[in-house]
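All protein chains of the complex are present and in place, except for one that has been dropped.
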Amino acid sequence: MQISNGVYPPSVQKLIKLFSKFPTIGPRTAARFVFYIMKLSKEETEEITKAISSLKETVKHCSFCLNPFEDEGDLCEICKDPRRDKTLLCVIEKETDLPPIEKTKKYPGRYFILGGTLSKFNKEEENSLNIQKLLEKAKNPEIQEIILAVNPTTEGEITTLYLERILKPLNKKTTRLGRGLPVGGELEYADEETLGSALEGRK
Amino acid sequence: MQISNGVYPPSVQKLIKLFSKFPTIGPRTAARFVFYIMKLSKEETEEITKAISSLKETVKHCSFCLNPFEDEGDLCEICKDPRRDKTLLCVIEKETDLPPIEKTKKYPGRYFILGGTLSKFNKEEENSLNIQKLLEKAKNPEIQEIILAVNPTTEGEITTLYLERILKPLNKKTTRLGRGLPVGGELEYADEETLGSALEGRK
Amino acid sequence: MQISNGVYPPSVQKLIKLFSKFPTIGPRTAARFVFYIMKLSKEETEEITKAISSLKETVKHCSFCLNPFEDEGDLCEICKDPRRDKTLLCVIEKETDLPPIEKTKKYPGRYFILGGTLSKFNKEEENSLNIQKLLEKAKNPEIQEIILAVNPTTEGEITTLYLERILKPLNKKTTRLGRGLPVGGELEYADEETLGSALEGRK
Partner (left out) sequence: MQISNGVYPPSVQKLIKLFSKFPTIGPRTAARFVFYIMKLSKEETEEITKAISSLKETVKHCSFCLNPFEDEGDLCEICKDPRRDKTLLCVIEKETDLPPIEKTKKYPGRYFILGGTLSKFNKEEENSLNIQKLLEKAKNPEIQEIILAVNPTTEGEITTLYLERILKPLNKKTTRLGRGLPVGGELEYADEETLGSALEGRK
């Protein structure tokens, strides 16, 4: 019996390959995406391709925080807002870390998007982050406190140490987000560091 | 302090909304997709939009099994192959169920893609599946056995019962995939039905 | 064919039933415990029954913190230690919350074991906790701060609110463990409350 080769047609395989590179997506889910798209109408499919092309054409990066935006000018809505506290600069890993912080309604300053984390100290990785731009912004005399709001993961920690080191000469106040028990957390399962911080940070 | 409204720009929000409709994808992962695309070059982005458009333009549906294909003619590679056993018809839920069966190298017949499952017996759901086309193919005197290879999930079961009912008048042999212990399975955790089948199907 | 009734012998079923009441244990694991014990030698089995009986006979509850201990006297090792800071009282849910806090090496005071949490405000539940004893200890003029180190879960929160309410008349300082991002946590997935606290508790 002859088995069919490359069971999916070339166009299908090509798109599965491209979707497989999307964050968190493997070949199985990529295939599901492709067959989902095949069931859409011509108009629905064009809506998607237009939205993707338009991303590149319409969206700019804020000249201060590097966050994407669409309005006139060089600054995004947050950086443009005169009511934001210009003494504070909150450094985050990526664009998707900004909305959670904004939603707390407890951060009045401006942001800076680093563009990633370091897995080790080496020139190549360091050059892939927006370090130079960060130093430029941080030097500004208006800035009094730089909050390093990088995730407390292993790579986040390496990145934070690196940032503290390169920001040191600027003699500004650098802070980290407080550690502690998250909502729903349990003492019994908290690691020593988190629980120690929770004790010290009690109020 | 003024909070920015709609923290992501409109083009970003639009594409997040479209990606959120993809199977298994929610707003968080959709946002990650968008920022992933924003980092791609113009060429890489065009590769994606071209591959999506090309799907609609190049891919056809096999007139026999409804599986997508790209060659000349009306039949896909499998249905076109004279060496396939024309007495067997294997009904599957969706396109992604075909490769696993082909890979076993134990199915020599042809396929039919149902296009979904039923969650209950009602005219609306029944009309959304390719039932009429299935009946047409199944009536063919060549066909001697119809394998209902629908997943043994709750909805798969409802669908299989429905198919058995509507295929009954055709007086053909209908079979279901054998139930039993999967590789790595454990007796202790198997449900009665599966274990009963495993006992009866012993060899 | 006759099916055997109560497939396990009565003694086995009895012990499965008793083990099934252990925290986190269901009938399947309880059965595994029983067959594990059946494989032990007579000496190993006696070691277990003796250890269980001895628990009741040897272990006392500290007259101050209610923590179990074995030495002479009425006070456990911690409460007995003159170097412990007598101005601090750390209220915890259960015995197993004590070692994690001790391990941080950041708590120099004494403890009090509440004995559980409340799922709602009602006299019956309130009476099952060691509330009266807590009030007695807390009234002591030596005590200046009462740390409510109850898990930040839904029931923990109800319990903490209740404790704050009944301790209010004492006019002592009551604190809660700091909330924040745990080690390994991610901003993107933190809830507003936790992230807000992490921002406020930055250093």
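Lettered A, B and C in written order, each chain numbered from 1.
Note that in this section contacts are C-beta pairs under 8 Å (C-beta built on N, C-alpha and C of every residue); 3 or more make two chains touch, one makes a residue touch a chain.
Keep in mind the model is a prediction, meaning the values are calculated, not measured.
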Selected from C:Glu102, C:Glu136, C:Glu164 or C:Glu193 as touching the chain missing from the view: C:Glu102
In subunit C, positions touching the absent partner: 1-5, 7-12, 14-15, 18, 22-24, 28-29, 31-38, 42, 45-49, 51-56, 58-59, 68-71, 76-78, 81, 83-85, 94-96, 98-99, 102, 105, 108
Absent-chain interface as seen on subunit B, which is shown: 92-93, 96-97, 100-101, 103-107, 147, 149, 151-153, 175-188, 190-203
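The rule we apply is simple: only the chains that are shown with their structure count from here on.
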Innermost chain, where centres are averages of C-alpha coordinates: A
Length of the line joining the C-alpha centres of subunit A and subunit C, rounded to whole Å: 39
Centre distance in Å when subunit A and subunit B are each reduced to the mean of their C-alpha atoms: 35
Intercentroid distance (Cα basis), subunit C paired with subunit B, Å: 50
Where subunit B touches two or more other chains at once, by residue number: 28
